[in-house]
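Here the complex is missing one protein chain, while the rest keep their positions.
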Amino acid sequence: MLRELTSVFVAYFAFWTICLLFQASRGPEQLAAFLTTMRKPGWLIWHAIGLLAVLFHTYTWFETAPKVLAVRIGEKRVPDRVIVGAQWVAFVVVAAVFFALLRLAG
Amino acid sequence: MAEETIVLRVQRYRPEQDSDPYFQDYEVPYRKDWVVLDALNWIKEYKDGTLSFRWSCRMGVCGSCGMMVNGRPRLTCNTFLREFYPNPITVEPLVNFDIERDLVICMDTFLEKLKKVKPWIIRREVKSPEEGPYNQTPAQLYRYKQFSMCINCMLCYAACPVVGMHPEFLGPAALALGVRYLLDSRDQGWNERMEEVGSHEGVWGCTFVGECSEVCPKHVDPAAAIQQGKVLATLDWFKRWLMPWGQK
Partner (left out) sequence: MARSNEPAVWSLFAAGGALTALVLPIHVLLFVFLVPFGVLAGDPDALLAFLRHPLFRLYAFVLCCLGLVHAAHRLRFTLVDLGLHGLAVPIAWICYLGAVLGTVVALYAVIVL
């Protein structure tokens, strides 16, 4: 049930991202004001819970992926932990790329 | 030396004399190598011949002796008393089924669901015996082999919350069996089978709770079978809508 409820935070962060975009469309001052608000303790605590929730979504999704996609090489079935591991590797690579892109931005 | 004993709390129900199920306690000898089924047979032989329950092979291959042991669906021939000793053990009939008598459940609905997925090889082109067998490579066999190991013990139906809430849901064992045939290279019955497996009461009723695979004594992993069934049903759906010519 906890796994299913992470989807509430997935939806929430989608809406949050939309809000970010709307604030940005209003110009740099509005964007800066929005980001300042997001530093307030209340928002930080709420978003920390949200971050944990989406990380749990990632963890449970990666764990169940080998069940959905039975990957085979010839006769042998690729072990579940290899599929799980490969997803985490991809996760880290994507994280590094995003980090690098934002670094380059400014 | 006093003999060690353990209490079995068994659910009774005899339709001809009971209005409701009730619990009856039995004190049985405790032996380290005894399973719950041994205790039940001891009760029936020495204490209460009226107790009814299903069993057969007593070695975990026939699927007859499934019951709720301390609230979890277990094969009683595979559940040792020493796991619970010295605490009492509660034995009830499998949940999500109507009770026929004591620990015996009515499995008609289950058998109907098995039939719905047409669990046999369907051929459009039938070979004559002289043409030889329908051959299969080991790789083709392994695609579905795990899902063919089901012993129809119904523990997965007792574990599945969807079966409890939606009785028309085909359920883990029937769907795993359906997927077993969809994945069998010798089978040519994709279309007919997909009508049931790909229906609202088929794979799409499953929300991947995964309890079915947790309780399966033969490691069939019906949850995985159903998710793979969802992928197959999705590919089937896209093929029918985007490429309606040429049905399998």
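Chains: A and B, in written order; residue numbering restarts at 1 for each.
Everything that follows uses one rule, which is that a contact is a pair of C-beta atoms (placed from the backbone, for glycine too) under 8 Å apart; a residue touches a chain by one contact, two chains touch by 3 or more.
On a predicted model such as this, the values are computed, not experimentally measured, just so you know.
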Return the single residue from B:N87, B:T137 or B:T234 that touches the missing chain. B:T234
Residues in subunit B touching the chain absent from view: 116, 161, 165, 194-196, 198-202, 204, 207, 230, 233-234, 236-238, 240
Subunit A residues that touch the omitted chain in the full complex: 1, 4-5, 7-8, 10-11, 13-18, 20-22, 24-25, 27-29, 31-32, 35-36, 38-39, 44, 47, 50-51, 54-55, 57-58, 61-62, 65, 68, 87, 90-91, 94-95, 98-99, 101-103, 105-106
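Here, only the chains that are shown with their structure count from here on.
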Go ahead and note the Å separation of the Cα centroids belonging to subunit A and subunit B. 37
Give every residue of subunit B touching subunit A within the complex, in rising order. 138-139, 142-143, 207-208, 210, 221, 223-224, 227-228, 230-231
Contact footprint of subunit B on subunit A as seen in their complex: 4, 64, 67-70, 72, 74-75, 77
